[in-house]
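Of the protein chains in this complex, one is absent; all others appear in place.
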Amino acid sequence: MALKTEQMVLNMGPQHPSTHGVLRLELELEGEIITKVTPHIGYLHRCFEKHTEAMTYPQVIPYTDRMDYLASMYNEFGYAVAVERLLGIQVPERVDFIRVIMGEFQRIASHLVAIGTYGLDIGAFTPFLYCFRDRERILSLFEMTCGARLLYNYIWVGGLSHDLHPDFVRSAKEFVTYFRPKIKELNDLLTNNKIFIDRTANIGILPKETAINYGISGPNLRASGFKWDLRKDDPYSIYNKFDFDIPVGQGSMGTVGDCWDRYYVRILEMEESLKIIEQALEILPEGDVTSAIPKRIKPPVGQVYSRVENPRGELGYFIISNGQVNPFRIKVRGPSFVHLGVMNELCKGHMVADIIAILGSIDIVLGEVDR
Amino acid sequence: MTYDFFFNLTGSYVWADIIQSLLPLFIFILPFALFAVWLERKVSAHMQDRLGPMRVGKHGWLQTVADIIKLIQKEDIVAENNDKPLFNLAPVLVFVGTYAAFAAIPFSSAYIGSNIDLGVFFIVAVSSFVVAGILMAGWSSNNKYSLLGAMRSAAQIISYEIPTVLVIITIVMITGTLNLGTLSEMQTGHFWNWMIFGGPTFGLTKILLIPFMILAFGIIYTSTLAEVNRTPFDIPEAESELVSGYHTEYSGMKFAMFFLAEYANMFAVSAIVAALFFGGYQSPVGYLGNLFNIPWLVPVEQLFWFTAKGLFFVFVQMWLRWTLPRLRVDQLMQVCWKYLIPLAFVNLIVVGLLTLL
Amino acid sequence: MREYFNNIWTAVITILIGMKVTFKHLFVPAVTIQYPDVKPQLPERERNRLYVNMDDCIGCDQCARACPVDCITIETVKGLPGEDLGKTSNGKKKALWVTKFDIDFAKCCYCQLCVFPCPTECIYMTDTYEFSEFERNNLLYDFVTLTPEERLEKKANYEKYEAEKATEKAAAKTQPTNKTAETKE
Partner (left out) sequence: MKTIEEIFNLLKEKFGDAIIELVSNRPVESFIVIAPLEIDKVCLFLRDNEELSFDNLMILSGVDDANGKNVPDEDGGTKIEGGTVSVYYHLESTKFRNKIALKVSALRENPEVNSVESVWRHADWHEREAYDMIGIKFLNHPDLRRILMPYDWEAGYPLRKDYKNPEFYQGMKVPY
């Protein structure tokens, strides 16, 4: 006789400790095994795209900050690159260098949050605080440069709002030397921990073909074993001047493209970012950072899709201009938005606890999902 | 000994009984829980390069007192669809289970709440009350997260009792007693008489026993960790998955009772481990009381040593908590059934053979 | 079987390594500070509450137009001819009475976009960051130095002046038409 069983529908969120914001996941459970995940998003919708239609081009920048609030610097970077391509202006070399330095610092800061909160999701509290301690130092560097810790409005179309602080180069070098041993400590504490590996290896495997079909990009795509980094494969700014590797998932603890790989790619990327920062600090040219900022931004009728390698993946801005001071339409391809779409595929057949591990490993920021 | 003292003091058996049974609560469990919560916060803070509570009292040592006062003042929220009798009973049951376990714990040679011959067995049995309480809490909360937490917890605690009991049997095989007082007395003298170093046996057996005793200690410490729901086995209240597990819906004093029970339980299991393997209340080096011939000092010193040992293991529990991630529910069962239980069995057999030597 | 013991071994070893790391940190001095008692040193470019130096403000409205959230509201009244409104510190002559200069800090996003276009550098960001209020209305800051009576007076003055000018103009307009009418006759 078959026992009559019933599927349990569990609402995870919108208020839940590890949905990284206000995300609601509707789980259909067979005991603790998941049969279906339906993400419901939009709780943090702030009408970014509608707002931009009433803004001038420079006024959009503070709004881009608020999308992926863990990588604000890179959002501005991407937006500035897009509008510059639309305008066809070339920025001074120093601006590009500073942008790259800031962008890579932001990448480290963002990955630190990703790694730290991932540890928290798995249940390790301490790495989270170590990561935040180091992130605070990066934020202090930003604060020293532009006066804000989270929402910078630093990278402008055609330039930067401020030049570097005179102490910046020294402090940045200090940070690089300070931070290298910390990565090792993090590996000791979390990455190589047997419990952590058991929780993350062979969980949420994302094969390469599926990943491309789903539009996955950034560290998540690289963890699936596909060497694809826009900094190398579609170079923007001056990334082609630097020497760095693109870490890809090896499946060393389980299968290629599992949660552990996605986590570990981020760790390796932090080291690569340190390399880029070191090189950029060495050859930082002199120059005026505000000289190329146009007085009045009024692009010609046209459109551009421009993308950059955000810490989370491919951040693209699709801008249509109708020749006015306001953009006609800005559509953002947020990596988090795209990555969240693959949740159902990843979670099927796993347990409730794995949802947390998977959601943490794809590293979404709800501000960017909902815009 | 203390019983006679209270009897002489009050002149009534009833009063002596009451005082005797309330003694651990007021002298030990409450202050310990307050202290342990503070310690947990400080340990976690310093391990994470933070300061932790600093405002209430010097280095925040009164913080938990303030918290308890806050919890007492809080509204006791009972949701409409809760199963109210069970909902109210659950924290009491959890606390009773923990509190009753203290009855058989030998704090010092002068004070054992109830010096029964089935001491260890009693503790193991009575602490199973906690499972019933947790299940009740989870069920009556009428909340899916609580229910999941409670079910995980029940499965976990029951499973992990098996390796615990197997290790206890191992010890009993060597000592031949279940009485914790006698067990502690057997390990008297110096630290090399502790069970972890082979107990009060001599010769080759002792040396051969040491590795197996260390293994047994590892097993029992791991499984007691799981029994009190501490990291890495804290999945019943895994805050990142189940919000707060079985006590999600509780507030105010009822929540405080769960909290108190958790910390009291931490000490209870540490005390068992200390009593079984580390000589209970026995000093590792000898007593000042004996040295200076002050008889009343000895039980006090014993209480100190017992508390110190218990606290050390509580500290290790905290240390583990702030270091490790948590396991998944099926992995937790795997650790128990595939690793701990077979090892405990093997250990049991080997130790059994060794004692025959 | 080998894997079985290997699992146990790696588990124990990695746990011990982790415990070593956390134990070391027990003795590392804390990086946090006790905030209201100890305050961090803020960098000089700190971006917090805006301040407007009204002595230098010429009422040009550029900051209000740059603001992406419209938190600055400026109203101005033209000065009467011959009236001396003073000069800004960099020598610009003022021509407008600023009768309203409100910044709503409940809306302000501290982006600093208002600071850069200012021709007299009279609006800038300070390092005051503790200004939370219980009433949202209290976050509406009024920077105008004129008293409410003065503001009304300036407005009335200008209206009167406008009215006078209008009547003059009207008079000027009607007169020539009269003249033409006269000449026609």
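Per-chain numbering from 1; labels A, B and C assigned in written order.
Keep in mind that, in the parts below, a residue touches a chain if its C-beta (ideal position, glycine included) is under 8 Å from a C-beta of that chain, and two chains touch if they have at least 3 such contacts.
Not measured: the values here are computed from a predicted model.
Every visible chain touched by the undisplayed chain in the complete complex is listed here: A.
Note on the undisplayed chain: of the listed residues A:33, A:47 or A:283, the one touching it is A:47. Across A:20, A:333 or A:350, the single residue that touches the chain missing here is A:333.
In the complete complex, the hidden chain is touched by one of A:7, A:35, A:213 or A:252, namely A:213. Residues 41-42, 45, 47, 49-50, 53, 85-86, 88, 210, 212-215, 226, 228, 233-234, 299-305, 307, 314, 316, 318, 320, 329, 331, 333, 337-338, 340-342, 370-371 are the ones on chain A that touch the missing chain.
We take it that only the chains that are shown with their structure count from here on.
Comparing mean CA positions across the assembly, the chain most remote from chain C is B.
In terms of their C-alpha centroids, the spacing between chain B and chain C amounts to 60 Å. Per-chain Cα centroids separate chain A from chain C by 31 Å. In chain B, the residues that touch at least two other chains are 47-50, 322-324.
Multi-chain contact residues of chain C, defined as those touching 2 or more other chains: 7, 15, 18, 21-22, 25, 31.
Looking at the complex, you find that chain B touches chain A at residues 44, 47-50, 144-145, 148, 231-232, 234-235, 238-243, 321-331.
Those residues of chain B whose C-beta lies close enough to touch chain C in the complex are 43, 45-51, 54, 319-320, 322-324, 339.
On chain C, the positions that touch chain B within their shared complex are 7-8, 15, 18-19, 21-23, 25-32, 34.
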